[in-house]
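Got a structure for you, written out below as structure tokens; questions coming shortly.
Only one protein chain is missing; all other protein chains are in place.
A, B, C and D label the chains in the order they appear, each numbered from 1.
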Amino acid sequence: MAAIGIADTTFSRVNMGRIAEDTIRESGEQHRLVRYTVPGVKDLPVAAKRLFAEHGCDIVVACGMVGHEAVDKACGHEASTAIQQVQLMVDRHVLEVFVHMDEAEDDADLLLLATNRTRKHALNALALLKGPTSLTPLAGTGRRQGRNDVGGIPDK
Amino acid sequence: MAAIGIADTTFSRVNMGRIAEDTIRESGEQHRLVRYTVPGVKDLPVAAKRLFAEHGCDIVVACGMVGHEAVDKACGHEASTAIQQVQLMVDRHVLEVFVHMDEAEDDADLLLLATNRTRKHALNALALLKGPTSLTPLAGTGRRQGRNDVGGIPDK
Amino acid sequence: MAAIGIADTTFSRVNMGRIAEDTIRESGEQHRLVRYTVPGVKDLPVAAKRLFAEHGCDIVVACGMVGHEAVDKACGHEASTAIQQVQLMVDRHVLEVFVHMDEAEDDADLLLLATNRTRKHALNALALLKGPTSLTPLAGTGRRQGRNDVGGIPDK
Amino acid sequence: MAAIGIADTTFSRVNMGRIAEDTIRESGEQHRLVRYTVPGVKDLPVAAKRLFAEHGCDIVVACGMVGHEAVDKACGHEASTAIQQVQLMVDRHVLEVFVHMDEAEDDADLLLLATNRTRKHALNALALLKGPTSLTPLAGTGRRQGRNDVGGIPDK
Partner (left out) sequence: MAAIGIADTTFSRVNMGRIAEDTIRESGEQHRLVRYTVPGVKDLPVAAKRLFAEHGCDIVVACGMVGHEAVDKACGHEASTAIQQVQLMVDRHVLEVFVHMDEAEDDADLLLLATNRTRKHALNALALLKGPTSLTPLAGTGRRQGRNDVGGIPDK
């Protein structure tokens, strides 16, 4: 049994944190879940850091939504850069599940996209907990989170 | 009782630091407030760091205004990147309350925007002091600071 | 005999990790290979860090593919920035083998490009293991990975 | 009496370091001044770090000029990012006095701009040495360095 942190935001228009929790619970695997909700994506890195340092998590799924404007894109980039740093400080994975609002055509599409990406990355977190070669059978197969897989290019 | 740092700038055209102080005082919660005023947004990160290291703060609200020019945007980005680093160095939240001058239509709008964003993030700071699930009831509900909330997308 | 880490992704459309492994095996040099497969490029930096810290690697080849969209380019940049940090934290080289999908004309070209770049950087890893002047005879000779070399400019 | 570091460059077309020294001397305050001249803005961060670590400075004024080209802008951004890091490593302020050459209309304007910005930031350094609320009476009053102040927006 591992401890999995789920960080999410009040800015998001989809309850991605609950979707991540549900996905892990429905997997049948027994893990301790720790939720941490913050205002926006720029508050996620330190939440992730604290989930490792104060709550003993082994891996974190960090869910957030990035707005339409250039300043929102900059915020997303700053958050992502810091999430990289968190991982290197603790030597643990943080699965970053960011949805950019301009990726979707409308609200229904945004909900589908956010749900699909959150679910797939929650499953990726479970796979990474099993070790470094757990995903190797899927290496180079063009997996996508949020949309359909595109597939690998046969090399023979 | 916690210690809350309020960092702000002389560059800003709105006294965001005082608005943050007033919001916390009016909340009725009893916290020690520590003010730190610097020239511009690029001076905020080390001010926040010192509010933690030298003044014993538990959380910091960092208020600043970002000018219209490309070079101003770069400054804002550099400051935000460093504010991320501060949080990871001390494992504490810094609520970044940045207002971009080109977000507003005129002076009156800039004042409204800066006031609204500062107040809401000061309240977010109070919520985060209560623990990681304090904001979870609002997860995925499309909260905004500075403008009206946009709401969540119902998933059922 | 050294330990060489091979980190790669399920996002990639080419099995770059296997190509790197094959290249090193075919070189005739005897090294221990450690594979680590992650979802995407943003998961590579901490994988590389763990290959050094937990698996005793002396050098890492980090293979990934970067999508067409602006948000993909941002992801690639964030991953690259963190791969730089990993190297400075452990004082060891990480050969970054990133292929941008818009570098290629079609799937066949993408396969050629990814294969060529991965092979050449796997050989660069072997050279760097031999010491700091191992590549000096090739200094300033316009070597390229992924495409043909362009050559040096004669200075006499 | 404090120790104030003055870092500047040979790239600059204005002797900003001397202007900073003169401003502090003319203030009547008694401080030890330490000068450190480097080629360009990208050499300033480590100069500032050494002014703290090897020369015992309490604060640093880092003066530089940024050229017209895109590559120059990138250099300025890299230098600024590192100056942020220096401050967080030592918990001391570095007043960054950067002048972008395309801010000015001609040589005379560039001289005025660089002089004004350097003088005002040298005075800001003196204020910050007096403590975190030394500048609070000016909070939100739209102060500018290099050009005229724009003023605050009255909120009542």
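Brief remarks follow.
The working rule: a contact is a pair of C-beta atoms (placed from the backbone, for glycine too) under 8 Å apart; a residue touches a chain by one contact, two chains touch by 3 or more.
The model shown is predicted, which means the values in this text are computed figures rather than measured ones.
Partner chains of the missing chain, restricted to those shown and counted over the full complex, are C, D. Looking at subunit D, the residues touching the absent chain are 8-18, 34-39, 42-43, 45-47, 49-51, 53-55, 71, 74-75, 78-79, 81-82, 85-86, 89, 107-108, 110-111, 115.
Residues 73, 76-77, 80-81, 84-85, 87-88, 91-96, 100, 103, 121, 124, 128, 132-136, 138-145, 150-153, 155 are the ones on subunit C that touch the missing chain.
Everything that follows uses one rule, which is that only the chains that are shown with their structure count from here on.
Leaving out subunit A only, the groups of chains that stay linked by touch are B, D | C. As for how the two copies subunit A and subunit C face one another, under half of their interface residue numbers coincide. Mean C-alpha positions place subunit B and subunit C at a centre distance of 40 Å. Separating the centre of subunit A from that of subunit C, both taken as means of CA atoms, is a distance of 25 Å.
Taken residue by residue, subunit B touches two or more other chains at 81, 85, whereas all remaining positions touch fewer.
Shown here, the protein chains touch in a chain-like sequence that does not close on itself. Chains that are in contact with each other form these pairs: A-B, A-C, B-D.
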